[in-house]
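Rather than the whole complex, this shows some of its chains in their spots.
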Amino acid sequence: MKYVVYLSGEIHSDWREQIIQGCARKGLDIQFTSAITDHESSDAAGDGLGAETSSFWRDHKSAKVNAIRTQTAIKNCDLAVIRFGAKYKQWNAAFDAGYCAALGKPYITLHDEDLIHALKEVDGAAQSWATTPDQVIELLAYLAA
Amino acid sequence: MKYVVYLSGEIHSDWREQIIQGCARKGLDIQFTSAITDHESSDAAGDGLGAETSSFWRDHKSAKVNAIRTQTAIKNCDLAVIRFGAKYKQWNAAFDAGYCAALGKPYITLHDEDLIHALKEVDGAAQSWATTPDQVIELLAYLAA
Amino acid sequence: MKYVVYLSGEIHSDWREQIIQGCARKGLDIQFTSAITDHESSDAAGDGLGAETSSFWRDHKSAKVNAIRTQTAIKNCDLAVIRFGAKYKQWNAAFDAGYCAALGKPYITLHDEDLIHALKEVDGAAQSWATTPDQVIELLAYLAA
(Lines give C-alpha, C1' and ligand atoms only; values in the text may rest on other atoms or scores of the structure.)
Protein backbone atom coordinates (compact mmCIF):
# COMPACT_ATOMS: atom_id res chain seq x y z
CA MET A 1 0.00 0.00 0.00
CA LYS A 2 1.04 3.53 -0.86
CA TYR A 3 1.35 6.33 1.68
CA VAL A 4 2.06 10.03 1.77
CA VAL A 5 3.97 10.68 5.01
CA TYR A 6 4.49 14.14 6.47
CA LEU A 7 7.65 14.54 8.59
CA SER A 8 7.18 17.19 11.27
CA GLY A 9 9.27 18.65 14.06
CA GLU A 10 12.89 18.87 15.09
CA ILE A 11 15.28 20.24 12.44
CA HIS A 12 18.64 19.91 14.21
CA SER A 13 19.41 16.25 13.55
CA ASP A 14 19.23 14.10 10.40
CA TRP A 15 16.25 11.93 11.41
CA ARG A 16 14.35 12.91 8.23
CA GLU A 17 17.18 11.77 5.97
CA GLN A 18 17.56 8.52 7.91
CA ILE A 19 13.88 7.69 7.44
CA ILE A 20 13.73 8.73 3.80
CA GLN A 21 16.88 6.80 2.90
CA GLY A 22 15.91 3.77 4.98
CA CYS A 23 12.57 3.57 3.19
CA ALA A 24 14.21 4.09 -0.18
CA ARG A 25 16.62 1.22 0.50
CA LYS A 26 13.62 -1.03 1.20
CA GLY A 27 11.90 0.15 -1.96
CA LEU A 28 8.76 1.28 -0.14
CA ASP A 29 6.09 3.19 -2.09
CA ILE A 30 6.07 6.20 0.23
CA GLN A 31 6.16 9.87 -0.66
CA PHE A 32 7.56 12.17 2.03
CA THR A 33 6.69 15.82 2.62
CA SER A 34 8.12 18.29 5.08
CA ALA A 35 8.25 21.91 6.11
CA ILE A 36 11.20 23.98 4.88
CA THR A 37 13.79 22.72 7.36
CA ASP A 38 16.51 25.29 6.83
CA HIS A 39 16.24 27.34 10.02
CA GLU A 40 17.36 30.68 8.62
CA SER A 41 15.25 30.49 5.47
CA SER A 42 12.27 29.50 7.54
CA ASP A 43 12.66 32.46 9.90
CA ALA A 44 13.01 34.75 6.89
CA ALA A 45 10.12 33.28 4.91
CA GLY A 46 8.11 36.49 5.01
CA ASP A 47 10.96 38.97 4.59
CA GLY A 48 10.43 39.28 0.87
CA LEU A 49 7.00 40.77 1.55
CA GLY A 50 8.55 43.83 3.22
CA ALA A 51 10.76 44.52 6.24
CA GLU A 52 9.29 44.70 9.74
CA THR A 53 10.63 46.66 12.71
CA SER A 54 8.78 44.57 15.28
CA SER A 55 10.07 41.07 15.91
CA PHE A 56 6.51 39.87 16.56
CA TRP A 57 5.32 40.86 13.12
CA ARG A 58 8.43 39.55 11.39
CA ASP A 59 7.88 36.17 13.03
CA HIS A 60 4.18 36.38 12.34
CA LYS A 61 4.63 36.93 8.63
CA SER A 62 7.12 34.11 8.30
CA ALA A 63 5.03 31.74 10.37
CA LYS A 64 2.00 32.33 8.18
CA VAL A 65 3.99 31.78 5.00
CA ASN A 66 5.34 28.54 6.41
CA ALA A 67 1.85 27.47 7.48
CA ILE A 68 0.79 27.44 3.83
CA ARG A 69 3.26 24.64 3.28
CA THR A 70 2.78 22.70 6.50
CA GLN A 71 -1.02 22.78 6.47
CA THR A 72 -1.13 21.77 2.82
CA ALA A 73 1.24 18.92 3.66
CA ILE A 74 -0.88 17.76 6.61
CA LYS A 75 -4.13 17.88 4.63
CA ASN A 76 -2.58 15.87 1.81
CA CYS A 77 -0.82 13.23 3.93
CA ASP A 78 -2.07 9.82 5.06
CA LEU A 79 0.19 9.73 8.10
CA ALA A 80 2.61 11.99 9.98
CA VAL A 81 5.79 11.28 11.91
CA ILE A 82 6.36 13.97 14.53
CA ARG A 83 9.78 14.29 16.12
CA PHE A 84 10.56 15.96 19.45
CA GLY A 85 14.24 16.52 20.21
CA ALA A 86 15.93 17.10 23.54
CA LYS A 87 16.25 20.85 23.14
CA TYR A 88 13.93 23.79 22.43
CA LYS A 89 10.22 24.21 23.02
CA GLN A 90 9.16 22.73 19.68
CA TRP A 91 5.64 24.02 20.08
CA ASN A 92 5.16 23.87 16.33
CA ALA A 93 5.58 20.08 16.48
CA ALA A 94 2.90 19.81 19.17
CA PHE A 95 0.72 22.19 17.17
CA ASP A 96 1.05 19.90 14.14
CA ALA A 97 0.10 16.93 16.32
CA GLY A 98 -3.09 18.67 17.46
CA TYR A 99 -3.85 19.67 13.89
CA CYS A 100 -3.46 16.05 12.75
CA ALA A 101 -5.60 14.76 15.61
CA ALA A 102 -8.47 17.11 14.82
CA LEU A 103 -8.42 16.11 11.14
CA GLY A 104 -8.27 12.41 11.96
CA LYS A 105 -4.82 12.05 10.39
CA PRO A 106 -2.90 9.29 12.24
CA TYR A 107 0.55 10.20 13.52
CA ILE A 108 3.56 8.53 15.11
CA THR A 109 5.70 10.37 17.66
CA LEU A 110 9.46 9.99 17.70
CA HIS A 111 11.19 10.96 20.96
CA ASP A 112 13.31 9.75 23.83
CA GLU A 113 12.04 8.22 27.06
CA ASP A 114 12.73 11.30 29.14
CA LEU A 115 10.03 13.24 27.31
CA ILE A 116 7.26 10.74 28.11
CA HIS A 117 5.61 12.75 30.83
CA ALA A 118 5.80 16.10 29.07
CA LEU A 119 4.40 14.62 25.87
CA LYS A 120 1.64 12.51 27.40
CA GLU A 121 -1.22 14.38 25.70
CA VAL A 122 0.58 14.33 22.36
CA ASP A 123 1.35 10.62 22.72
CA GLY A 124 -2.19 9.99 23.94
CA ALA A 125 -3.61 10.99 20.57
CA ALA A 126 -0.83 9.28 18.57
CA GLN A 127 -1.11 5.86 16.94
CA SER A 128 2.43 4.86 18.00
CA TRP A 129 5.51 6.08 19.82
CA ALA A 130 8.97 5.29 18.47
CA THR A 131 12.36 6.14 19.94
CA THR A 132 14.56 5.69 16.88
CA PRO A 133 14.31 6.37 13.14
CA ASP A 134 14.97 2.67 12.57
CA GLN A 135 11.82 1.77 14.42
CA VAL A 136 9.90 4.18 12.21
CA ILE A 137 11.40 2.63 9.10
CA GLU A 138 10.42 -0.86 10.26
CA LEU A 139 6.93 0.31 11.05
CA LEU A 140 6.54 1.99 7.65
CA ALA A 141 7.87 -1.13 5.95
CA TYR A 142 5.22 -3.17 7.74
CA LEU A 143 2.45 -0.72 6.86
CA ALA A 144 3.45 -0.43 3.21
CA ALA A 145 3.82 -4.17 2.62
CA MET B 1 -23.58 38.04 22.02
CA LYS B 2 -23.12 34.83 23.94
CA TYR B 3 -19.92 32.75 23.87
CA VAL B 4 -18.61 29.50 25.22
CA VAL B 5 -14.90 30.02 25.92
CA TYR B 6 -12.45 27.19 26.55
CA LEU B 7 -9.48 28.08 28.76
CA SER B 8 -6.43 25.98 27.90
CA GLY B 9 -2.85 25.73 29.10
CA GLU B 10 -0.79 26.71 32.11
CA ILE B 11 -2.15 25.55 35.49
CA HIS B 12 0.37 27.13 37.88
CA SER B 13 -1.03 30.68 38.13
CA ASP B 14 -4.55 32.02 38.65
CA TRP B 15 -5.10 33.43 35.16
CA ARG B 16 -8.29 31.38 34.70
CA GLU B 17 -9.84 32.79 37.88
CA GLN B 18 -8.83 36.32 36.91
CA ILE B 19 -10.56 36.03 33.56
CA ILE B 20 -13.67 34.29 34.91
CA GLN B 21 -14.10 36.80 37.72
CA GLY B 22 -13.30 39.78 35.52
CA CYS B 23 -15.98 38.71 33.06
CA ALA B 24 -18.46 38.03 35.85
CA ARG B 25 -17.91 41.52 37.27
CA LYS B 26 -18.75 42.94 33.86
CA GLY B 27 -21.83 40.76 33.61
CA LEU B 28 -20.78 39.17 30.31
CA ASP B 29 -22.84 36.27 28.95
CA ILE B 30 -19.89 33.89 28.68
CA GLN B 31 -19.68 30.28 29.77
CA PHE B 32 -16.16 29.01 30.53
CA THR B 33 -14.88 25.45 30.25
CA SER B 34 -11.53 24.02 31.16
CA ALA B 35 -9.54 20.83 31.61
CA ILE B 36 -9.25 19.46 35.15
CA THR B 37 -6.55 21.83 36.40
CA ASP B 38 -5.52 20.05 39.57
CA HIS B 39 -2.13 18.66 38.57
CA GLU B 40 -2.17 15.54 40.74
CA SER B 41 -5.73 14.56 39.89
CA SER B 42 -4.98 15.07 36.25
CA ASP B 43 -1.89 12.85 36.34
CA ALA B 44 -3.92 10.20 38.17
CA ALA B 45 -6.99 10.43 35.92
CA GLY B 46 -6.62 6.87 34.69
CA ASP B 47 -5.47 5.24 37.92
CA GLY B 48 -8.97 4.11 38.82
CA LEU B 49 -8.95 1.88 35.74
CA GLY B 50 -6.13 -0.27 37.16
CA ALA B 51 -2.52 0.25 38.23
CA GLU B 52 0.29 0.37 35.68
CA THR B 53 3.94 -0.54 36.23
CA SER B 54 5.20 1.43 33.23
CA SER B 55 5.17 5.20 33.50
CA PHE B 56 4.40 5.48 29.79
CA TRP B 57 1.15 3.55 30.11
CA ARG B 58 0.13 5.29 33.32
CA ASP B 59 0.56 8.64 31.58
CA HIS B 60 -1.11 7.30 28.47
CA LYS B 61 -4.22 6.18 30.31
CA SER B 62 -4.55 9.47 32.16
CA ALA B 63 -3.92 11.53 29.06
CA LYS B 64 -6.66 9.71 27.17
CA VAL B 65 -9.15 10.17 30.01
CA ASN B 66 -8.32 13.86 30.12
CA ALA B 67 -8.67 14.11 26.34
CA ILE B 68 -12.34 13.15 26.64
CA ARG B 69 -12.88 16.36 28.57
CA THR B 70 -10.59 18.66 26.61
CA GLN B 71 -11.72 17.55 23.17
CA THR B 72 -15.38 17.78 24.16
CA ALA B 73 -14.69 21.27 25.47
CA ILE B 74 -12.93 22.34 22.27
CA LYS B 75 -15.67 20.94 20.02
CA ASN B 76 -18.34 22.73 22.05
CA CYS B 77 -16.61 26.11 22.39
CA ASP B 78 -16.88 29.20 20.21
CA LEU B 79 -13.45 30.49 21.18
CA ALA B 80 -10.39 29.37 23.17
CA VAL B 81 -7.88 31.29 25.26
CA ILE B 82 -4.56 29.42 25.37
CA ARG B 83 -2.03 30.35 28.02
CA PHE B 84 1.71 29.65 27.86
CA GLY B 85 3.67 30.28 31.07
CA ALA B 86 7.37 30.84 31.58
CA LYS B 87 8.13 27.32 32.68
CA TYR B 88 7.62 23.78 31.40
CA LYS B 89 7.16 22.48 27.89
CA GLN B 90 3.36 22.93 27.79
CA TRP B 91 3.05 20.83 24.69
CA ASN B 92 -0.57 20.12 25.55
CA ALA B 93 -1.35 23.83 25.15
CA ALA B 94 0.26 23.88 21.69
CA PHE B 95 -1.58 20.64 20.87
CA ASP B 96 -4.87 22.31 21.79
CA ALA B 97 -3.97 25.28 19.58
CA GLY B 98 -3.39 22.98 16.61
CA TYR B 99 -6.61 21.14 17.36
CA CYS B 100 -8.54 24.44 17.41
CA ALA B 101 -6.89 25.62 14.20
CA ALA B 102 -7.82 22.47 12.31
CA LEU B 103 -11.45 22.71 13.45
CA GLY B 104 -11.67 26.41 12.59
CA LYS B 105 -12.18 27.38 16.24
CA PRO B 106 -10.69 30.86 16.82
CA TYR B 107 -8.22 31.19 19.70
CA ILE B 108 -6.35 33.91 21.56
CA THR B 109 -2.89 33.25 22.98
CA LEU B 110 -1.84 34.65 26.34
CA HIS B 111 1.91 34.82 26.94
CA ASP B 112 4.83 37.11 27.66
CA GLU B 113 7.01 38.81 25.05
CA ASP B 114 9.97 36.50 25.55
CA LEU B 115 8.01 33.58 24.07
CA ILE B 116 7.27 35.36 20.79
CA HIS B 117 9.81 33.52 18.69
CA ALA B 118 9.16 30.08 20.15
CA LEU B 119 5.42 30.48 19.71
CA LYS B 120 5.42 31.99 16.23
CA GLU B 121 3.54 29.13 14.57
CA VAL B 122 0.99 29.02 17.39
CA ASP B 123 0.53 32.79 17.25
CA GLY B 124 0.43 32.66 13.47
CA ALA B 125 -2.81 30.68 13.54
CA ALA B 126 -4.28 32.67 16.46
CA GLN B 127 -6.79 35.51 16.13
CA SER B 128 -5.05 37.60 18.80
CA TRP B 129 -2.15 37.64 21.21
CA ALA B 130 -2.57 39.08 24.71
CA THR B 131 0.01 39.50 27.45
CA THR B 132 -2.27 39.93 30.48
CA PRO B 133 -5.59 38.48 31.69
CA ASP B 134 -6.94 42.05 31.79
CA GLN B 135 -6.41 42.38 28.05
CA VAL B 136 -8.33 39.17 27.54
CA ILE B 137 -11.17 40.44 29.73
CA GLU B 138 -11.34 43.68 27.75
CA LEU B 139 -11.33 41.77 24.51
CA LEU B 140 -14.11 39.42 25.67
CA ALA B 141 -16.12 42.40 26.90
CA TYR B 142 -15.82 43.95 23.45
CA LEU B 143 -16.79 40.72 21.70
CA ALA B 144 -19.76 40.00 23.95
CA ALA B 145 -21.20 43.51 23.82
CA MET C 1 -40.30 28.20 12.77
CA LYS C 2 -37.42 29.77 14.67
CA TYR C 3 -34.37 31.32 13.03
CA VAL C 4 -31.08 32.87 14.01
CA VAL C 5 -30.36 35.61 11.46
CA TYR C 6 -26.98 37.27 11.02
CA LEU C 7 -27.08 40.84 9.74
CA SER C 8 -23.94 41.70 7.76
CA GLY C 9 -22.63 44.71 5.87
CA GLU C 10 -23.24 48.42 5.67
CA ILE C 11 -23.13 50.30 8.99
CA HIS C 12 -24.04 53.84 7.87
CA SER C 13 -27.84 53.57 7.72
CA ASP C 14 -30.41 52.12 10.13
CA TRP C 15 -31.42 49.06 8.07
CA ARG C 16 -30.56 46.70 10.96
CA GLU C 17 -32.87 48.53 13.35
CA GLN C 18 -35.65 48.64 10.77
CA ILE C 19 -35.49 44.87 10.29
CA ILE C 20 -35.18 44.06 13.99
CA GLN C 21 -38.04 46.35 14.95
CA GLY C 22 -40.22 45.27 12.04
CA CYS C 23 -39.81 41.62 13.04
CA ALA C 24 -40.45 42.44 16.70
CA ARG C 25 -43.69 44.22 15.78
CA LYS C 26 -44.81 41.07 13.99
CA GLY C 27 -43.84 38.93 16.95
CA LEU C 28 -41.54 36.66 14.91
CA ASP C 29 -39.39 34.12 16.72
CA ILE C 30 -36.10 35.36 15.29
CA GLN C 31 -32.82 36.05 17.05
CA PHE C 32 -30.55 38.57 15.36
CA THR C 33 -26.76 38.75 15.54
CA SER C 34 -24.38 41.27 14.11
CA ALA C 35 -20.80 42.48 14.06
CA ILE C 36 -19.92 45.42 16.31
CA THR C 37 -21.37 48.19 14.13
CA ASP C 38 -19.81 51.22 15.81
CA HIS C 39 -17.21 52.21 13.24
CA GLU C 40 -14.64 53.68 15.63
CA SER C 41 -14.85 50.87 18.17
CA SER C 42 -14.54 48.36 15.37
CA ASP C 43 -11.41 50.02 13.96
CA ALA C 44 -9.94 50.11 17.46
CA ALA C 45 -10.88 46.55 18.40
CA GLY C 46 -7.28 45.43 18.74
CA ASP C 47 -5.84 48.58 20.29
CA GLY C 48 -6.12 47.21 23.81
CA LEU C 49 -3.61 44.51 22.88
CA GLY C 50 -0.85 47.08 22.34
CA ALA C 51 -0.23 50.06 20.09
CA GLU C 52 1.03 49.61 16.53
CA THR C 53 3.06 52.06 14.47
CA SER C 54 2.10 50.51 11.14
CA SER C 55 -1.44 51.05 9.92
CA PHE C 56 -1.43 47.61 8.31
CA TRP C 57 -0.82 45.85 11.61
CA ARG C 58 -3.26 48.03 13.52
CA ASP C 59 -5.96 47.16 11.01
CA HIS C 60 -4.85 43.54 10.99
CA LYS C 61 -5.18 43.16 14.75
CA SER C 62 -8.60 44.78 14.83
CA ALA C 63 -9.84 42.79 11.86
CA LYS C 64 -8.84 39.53 13.50
CA VAL C 65 -10.54 40.46 16.77
CA ASN C 66 -13.70 41.35 14.87
CA ALA C 67 -13.51 38.09 12.92
CA ILE C 68 -13.94 36.16 16.17
CA ARG C 69 -17.38 37.71 16.46
CA THR C 70 -18.44 37.62 12.83
CA GLN C 71 -17.30 34.07 12.14
CA THR C 72 -18.94 32.81 15.33
CA ALA C 73 -22.12 34.59 14.28
CA ILE C 74 -22.04 33.07 10.79
CA LYS C 75 -21.39 29.55 12.07
CA ASN C 76 -24.27 29.84 14.53
CA CYS C 77 -26.84 31.41 12.20
CA ASP C 78 -29.48 29.76 10.02
CA LEU C 79 -29.61 32.63 7.56
CA ALA C 80 -27.79 35.90 6.81
CA VAL C 81 -28.98 39.20 5.41
CA ILE C 82 -26.10 41.01 3.71
CA ARG C 83 -26.46 44.71 2.95
CA PHE C 84 -24.47 46.65 0.35
CA GLY C 85 -24.83 50.43 0.46
CA ALA C 86 -24.13 52.99 -2.22
CA LYS C 87 -20.75 54.04 -0.86
CA TYR C 88 -17.48 52.35 0.12
CA LYS C 89 -15.93 49.12 -1.04
CA GLN C 90 -17.67 46.94 1.56
CA TRP C 91 -15.39 44.03 0.83
CA ASN C 92 -16.11 42.61 4.25
CA ALA C 93 -19.76 42.16 3.24
CA ALA C 94 -18.76 40.27 0.10
CA PHE C 95 -16.28 38.25 2.19
CA ASP C 96 -19.12 37.27 4.54
CA ALA C 97 -21.23 36.25 1.54
CA GLY C 98 -18.47 33.94 0.30
CA TYR C 99 -18.00 32.55 3.78
CA CYS C 100 -21.74 31.79 4.04
CA ALA C 101 -21.80 30.22 0.57
CA ALA C 102 -18.94 27.86 1.37
CA LEU C 103 -20.60 26.75 4.62
CA GLY C 104 -23.97 26.26 2.92
CA LYS C 105 -25.58 29.03 5.00
CA PRO C 106 -28.36 30.67 2.93
CA TYR C 107 -28.22 34.44 2.59
CA ILE C 108 -30.33 37.28 1.25
CA THR C 109 -28.71 40.35 -0.30
CA LEU C 110 -30.13 43.82 0.29
CA HIS C 111 -29.04 46.48 -2.22
CA ASP C 112 -30.24 48.93 -4.84
CA GLU C 113 -30.68 48.19 -8.53
CA ASP C 114 -27.59 50.08 -9.61
CA LEU C 115 -25.36 47.50 -7.91
CA ILE C 116 -26.80 44.54 -9.83
CA HIS C 117 -23.91 44.11 -12.23
CA ALA C 118 -21.15 44.64 -9.66
CA LEU C 119 -22.77 42.16 -7.26
CA LYS C 120 -23.68 39.46 -9.78
CA GLU C 121 -21.44 36.78 -8.26
CA VAL C 122 -22.63 37.63 -4.75
CA ASP C 123 -26.27 37.58 -5.87
CA GLY C 124 -25.66 34.42 -7.87
CA ALA C 125 -24.95 32.47 -4.69
CA ALA C 126 -27.73 34.18 -2.69
CA GLN C 127 -31.18 32.74 -2.05
CA SER C 128 -32.90 36.10 -2.63
CA TRP C 129 -32.26 39.72 -3.47
CA ALA C 130 -34.25 42.47 -1.71
CA THR C 131 -34.11 46.22 -2.26
CA THR C 132 -35.74 47.43 0.97
CA PRO C 133 -35.75 46.42 4.64
CA ASP C 134 -39.53 46.02 4.39
CA GLN C 135 -39.14 43.32 1.78
CA VAL C 136 -36.75 41.51 4.12
CA ILE C 137 -39.24 41.80 6.97
CA GLU C 138 -42.03 40.37 4.80
CA LEU C 139 -39.79 37.56 3.68
CA LEU C 140 -38.76 36.72 7.26
CA ALA C 141 -42.40 36.84 8.34
CA TYR C 142 -43.23 34.33 5.62
CA LEU C 143 -40.32 32.05 6.55
CA ALA C 144 -41.03 32.15 10.28
CA ALA C 145 -44.78 31.52 9.97
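Labels for the chains are A, B and C, by order of writing; each one numbers its residues from 1.
What we mean here is this: contacts are C-beta pairs under 8 Å (C-beta built on N, C-alpha and C of every residue); 3 or more make two chains touch, one makes a residue touch a chain.
Here the structure is a predicted model, which is why all the values come from computation and not from measurement.
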| item | value |
| --- | --- |
| Size of the entire homomeric complex in copies, 3 being in place | 8 |
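Going forward, only the chains that are shown with their structure count from here on.
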| item | value |
| --- | --- |
| Chain whose Cα centroid lies at the greatest distance from that of subunit A | C |
| Rigid-body rotation angle, subunit C and subunit B, from Cα fit (steps of 5°) | 90 |
| Computed distance of Cα centres, subunit B from subunit A, in Å | 23 |
| Distance from the mean Cα position of subunit C to that of subunit B, given in whole angstrom | 31 |
| Geometric centre distance via CA averages, subunit C-subunit A, whole Å | 40 |
| Multi-chain contact residues (two or more partners), subunit B | 129 |
| Footprint of subunit C on subunit B - complex, ascending | 1, 3, 78-79, 104, 106, 108, 127-131, 135, 138-139, 142-143, 145 |
| List of subunit B residues in touch with subunit A within their complex | 55-56, 59-60, 62-64, 66-67, 70, 84, 88-103, 113, 115-125, 129 |
| Subunit C residues touching subunit B - in the complex, by the definition given at the top | 33, 36, 41, 45-46, 48-50, 61, 64-65, 67-69, 71-73, 76 |
